[in-house]
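One protein chain omitted, others in place.
In this document, chain identifiers A and B correspond to the written order of the chains, with residue numbering beginning at 1 in each.
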Amino acid sequence: MGAGEYCRFGILTASDRASSGEYEDLSGPSIEEFLEETLTSPWEVERVVVPDDEQRIVSSLIDMIDNRGCSVVVTTGGTGPSPRDVTPEATAAVCDKMLPGFAEKMRSISLNYVPTAVLSRQVAGIRGESLIINLPGSPKSIREILDEVFSAVPYCVDLIGGPYITTDSSVVEAFRPAHARRE
Amino acid sequence: MGAGEYCRFGILTASDRASSGEYEDLSGPSIEEFLEETLTSPWEVERVVVPDDEQRIVSSLIDMIDNRGCSVVVTTGGTGPSPRDVTPEATAAVCDKMLPGFAEKMRSISLNYVPTAVLSRQVAGIRGESLIINLPGSPKSIREILDEVFSAVPYCVDLIGGPYITTDSSVVEAFRPAHARRE
Partner (left out) sequence: MGAGEYCRFGILTASDRASSGEYEDLSGPSIEEFLEETLTSPWEVERVVVPDDEQRIVSSLIDMIDNRGCSVVVTTGGTGPSPRDVTPEATAAVCDKMLPGFAEKMRSISLNYVPTAVLSRQVAGIRGESLIINLPGSPKSIREILDEVFSAVPYCVDLIGGPYITTDSSVVEAFRPAHARRE
């Protein structure tokens, strides 16, 4: 339990309306709240709100990972089919490897709630020693997805050389194979 | 209910045998029959039968969307692993954005019926303000898939700037979030 290592998280909200101030960003805070409830290892968060512009999202992701040292970046918004939805493209552009199974699972969770979850183009991938995960924009969907998939995040971060993240197992049980567990 | 807007649909059958007349196209008509039963907003359909040739499928898709104004094009056939199956490649070639979740869901529906549904390479994607969906060749599979996924089509078309499509909810309920519904 004391074995958890410090991890910096990034939260990126992609939204024209939230970034112009026309609209309050509720999605970013809902991700932070999830982390608050879930993590037992030490952590800090960097938050940024950017418009739905591919170049702006690309530079923010690079900055969060390469300069600010975030081991996990969670994005929200910009994953739909509309012309302004470009978060998956921006994410793919900065990743070395994609994790298609992560995206498939996130969509299949949302499909339990809404049939239009098939329209989500969200992706997840690896940049260096960091994991990037796209979430949709709605706080309700964000929570539904994180409650289920976050269990795979700590072991993924182990595998790519990041810090050892621990969780409160009454919220989310971090799954690791026996050989990867620290007592 | 009276809010539905006129929508032009395209149906493209990709089949060497159907296009040479060796074999009657049953797949295209089965898609049209589904539309007949489902749509309550005004619509028309363009139908075309082409051989399993990537360039021919590409030009037909472009013609249906850019010249004939189809907001939704449904293809049938050419999605398997055989060398002549090239519909997904042709579709990807004309799309600006792919919708991987649409394809995942269509395959998972078919997997309830046949284990060889894993062999389907069908895709869905966006070209401009139009949606393209690949279906397999069998009328039975076509119906199984459309019955489930068509619920996401009207809202997708809204999001990409197309007409407001309405359906007979006793056949297929068009799903839209509350803020996107017209009374």
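Everything that follows uses one rule, which is that a residue touches a chain if its C-beta (ideal position, glycine included) is under 8 Å from a C-beta of that chain, and two chains touch if they have at least 3 such contacts.
Keep in mind that what you see is a predicted model, and the values were worked out from it rather than measured.
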Sole residue of B:R56, B:R121 or B:R143 that reaches the chain not shown, by the stated touch rule: B:R121
Interface with the undisplayed chain - residues on subunit A: 97-102, 104-105, 108, 126, 131, 148-149, 151-152, 155-156, 159-161, 175-177
On subunit B, residues whose C-beta touches the chain left out of the figure: 80-83, 100, 103-104, 107-108, 111, 114-121
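One rule holds for everything that comes next: only the chains that are shown with their structure count from here on.
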Chain centre separation in whole Å, for subunit B relative to subunit A (CA means): 32
